[in-house]
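Removed: one protein chain of the complex. Kept in place: all other protein chains.
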Amino acid sequence: MSNQNIYIPYLMRIEKITLEAPGVKTFRLKFENEEDAETFSFKAGQFGEYSIMGVGESTFCIASSPTRKGYIECTFRQAGKVTSALALAEEGDVVGFRGPYGNTFPLDAWKGKSLLFIAGGIALPPMRCVIWNALDTRENFKDITIVYGAKSVDDLVYKDELAEWRSRPDVKLVTTVDPGGETPDWKGEIGFVPMVLEKTAPSSENTIAIVCGPPIMIKFTFPVLEKLGFTEENIYTTLENRMKCGFGKCGRCNVGEVYVCKDGPVFSYEQLKLLPAEY
Amino acid sequence: MQTENYLIRKPSLEKLFNDLIGGGKTIYAPKAKGDLALFSDVKTYSDITEDYIVTANSAKLVVFPRTEKLFSYHKSKEKTEITDAAGSTFPDVVLWGTRPCDAAAFIPLTDTFNGDYKDIIFNNRRERVFLISFSCSRSDEYCFCTSVNSGPGNTSGSDILFTKLSGGDYLAEVITPKGQLLVSENSDLFETKSEEDKEQQLAVVATRFNQVEIQAKLQNLFENPVWDDKSRACLGCGSCAYVCPVCSCFDIQDEAHGNKGTRLRCWDSCGFGLFTLHTSGHNPRETQGARWRQRILHKFLYVPNKSKIAGCVGCGRCSRSCPADINILDTLTSL
Amino acid sequence: MTEFEPKIIAFVCNWCTYAGADLTGTSRIKYAQNVKIIRFPCTGRIDFMLLLKSFGEGADGIIVSGCHPNDCHYTSGNFHARRRWIMFRGLLDMLGIDVRRIQYSWVSAAEGFKWADIVNSTVNTIRELGPYTEYEKVAGYLEKEANQ
Partner (left out) sequence: MSELIKKAAALLESKSVQVVIGYGKGTGNRTRTIFATQVTECENLIFDSRCVQNLAVYLTKLEIKKLGKPAIVAPVPVLRSILQLAVENQITESDLVILGITSESELIDFESFAAIETFLTTHKIEIEEKYTKTIDAIKAMPVAERFAYWVKELESCFKCYACRGACPLCYCTRCTVDDNQPQWISVASHPLGNLEWHIMRAMHLAGRCTDCEACYNACPMGIPIHLLTKSMLQDVADNFGSYGPSLDKQNTLSSFKPDDKESFIR
């Protein structure tokens, strides 16, 4: 790898586009070059730089599980310059992908434990990668609980997969929408994620909590987890600072002594507490 | 390697310059522009100015240009083709007239672009750069190289260091094998000289602070009024970062013309509010004070904690160029 | 060598010049085909950056045209535009961007002949001036130079 230009992306063809929610799309991407597909590997929690030639690069996680080979998936909300251009791409178009970058969720170390996933809004994608990875190696884990909330029913992403998880006996799924975001036939919870979490009151015994969501949700979720008996080293999250390069050079994701792109994006609450609050 | 000392007569400098130009080298040297001296592509020896403490711009531009191609692409309905810019021919550059601080800056700069991920575009450029530095006989109130482990006659980073002697000739300290090669190729210009009488020719730069102490202090200074106080006059421009020989934050941008285009890297600065702004509107570094803190902490805490040396070489450019006279020494010495 | 064909971008207002150009067509008046017309609601809406972008993307000449003074559909859009053009033209001239390459005009919906004349004379002027290589050199910098 050392003789290669680290800024050159893989060329990926968009195989499938799924509209997840208003403004939110999932791309299934396949390598243009067969060799790349074979040599490429990643782990749960890693991210990449997705690009449209002539527009630029944008950072998001790999939303598919490393246990599903041959393709990667990403889910993004149309918001800025690059995601707006990505949103206009069609099936069959070629996009760029650099990665995988960053550290991973320590799934190996979590063997034999229960997992509690807490996600809000568009933050389910980074979690989905871990969820499927855990479900595909279900025997390694005890209880799996997912608490997922969004602004409204419409804003919930991966609706088919939510249905699938709900129907599985080995997963406990709690979905919630913000007050006012429900529809007449909504059967899930109504309320913000931290409150629903408190109400659900999952056991903290031998359990790892993985939290991902907007800063405000994270802020109110940590105290609830602590109340439920989770210790700092058993709470994990993934940060989303603004990034450009993905490997600790361009400087913008620098928080204290870490580069979120290289030393993160996965941090335990214990590690997070040592960082200045610049994320 | 062991530093070897030679003597080079004043007229031979011009000969050396012309030989290098004749040999196809691109030479960047200080050229006067109004009151400033700027590292510029120089073809004629007489265009070089000697009247400068440091140049206004920094020498990093030869290894880390303000804008450079990472690759170019060509898109068609069937295919997207990428042309790697790392494969292009990079010029053989001689930096002529760098100061010891400029040369020292190449060390942290090279560190940043290497490590786990090696930036071969940077390395390709770096390998082709030859540094002919000149010791400082003058300094001003902005200089503080001696506080960051350097000095007016420091050799690190340079291939050859010239020091003007009292008679007008120059002491040539040859520091690297690359430098030795140049000497052997131009052996008629270099005379053997063993005794070293360099110190008395050098500028006196007082030590203004102890870097290790500063580093220790900064460890617990994240929340402190000093950051807002010292940056109050900040205008939020990027001149401090852009003239800094060590600052290497960058942006990656695409530029398209029809179905062709370029992905390029260009300078960026932590002083800009947009640097860390998320698309959502959330900004981890909301105020100019937080940005100034990042600049200081990065150079004097985060970098030295990792690699022992500071992310600053004490050239004072940032303070000189600041339109609001925000002085880095002033901040550091008031901690 | 084939003869130089000027590339000209025309920024025109919807209410007068665009209709005027339409009339040129329906009246079967022949005119040079070098012009790509971009329709705007009003000349007041034509940002000077668009003119710069045209040169940056390879235009050799530009036409900016709208309603005659006092005829603006929005009362005063063209008056504002006129002031902006006066200032912009002065600045471009100071910078050495050839102001002969930008033709401003008032063409009403009834002036089909005038539109043809504006286009033809602009094409002739640009043909004489030749391709805008000075600007192209500046704009094509990245493609040519790998370094810096």
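Order of writing sets the chain letters: A, B and C. Residues in each chain are counted from 1.
Here is the rule we go by: contacts are C-beta pairs under 8 Å (C-beta built on N, C-alpha and C of every residue); 3 or more make two chains touch, one makes a residue touch a chain.
Predicted model, so just to flag it, every value in this text is computed and none were measured.
Student: Of the chains you can see, which ones touch the chain that is left out?
Tutor: Across the whole assembly, the hidden chain touches A, B, C.
Student: Using the touch definition from the top, which of B:Arg66, B:Arg138 or B:Lys306 touches the missing chain?
Tutor: If we include the chain that is not displayed, B:Arg66 is the one touching it.
Student: Tell me, which residues in subunit B touch the chain that this view leaves out?
Tutor: Interface with the chain not displayed, on the subunit B side: 33-36, 38, 56-57, 66-67, 140-142, 228, 232-239, 241-243, 251, 253, 255, 264, 266-267, 269, 272, 274, 287-289, 319, 321, 323-327, 330.
Student: To test your reading of the contact rule: which positions on subunit A touch the chain that is missing from view?
Tutor: 80-81, 84
Student: Give me the subunit C residues in contact with the hidden chain, please.
Tutor: Touching the chain left out of view, subunit C contributes residues 48-49, 52-53, 56, 69-70, 76, 79-80, 82-99, 103-106, 118, 134-135, 138-139, 141-142.
FYI, only the chains that are shown with their structure count from here on.
Student: If you average the Cα atoms per chain, which one ends up farthest from subunit B?
Tutor: C
Student: Have a look and report which chain pair racks up the highest count of C-beta pairs in contact.
Tutor: A-B
Student: Just how far, in Å, is the C-alpha centre of subunit C from the one of subunit A?
Tutor: So the centroids are 49 Å from each other.
Student: Distance-wise, how many Å sit between the C-alpha centres of subunit A and subunit B, to the nearest whole number?
Tutor: 39
Student: Quick one: which bits of subunit A touch subunit B in the complex? Just the residue numbers, please.
Tutor: 2-9, 11, 32, 51-57, 79-80, 83, 94, 214-215, 240-242, 244-245, 247-252, 254-257, 262, 276-279
Student: Mind pulling up the subunit B residues that touch subunit A in the complex?
Tutor: 70-71, 73, 75, 79-80, 82, 84-86, 112-113, 115-121, 222, 248-256, 261, 263, 265, 268, 270, 275-280, 282, 284-285, 290, 294, 297-298, 301-302, 305-306
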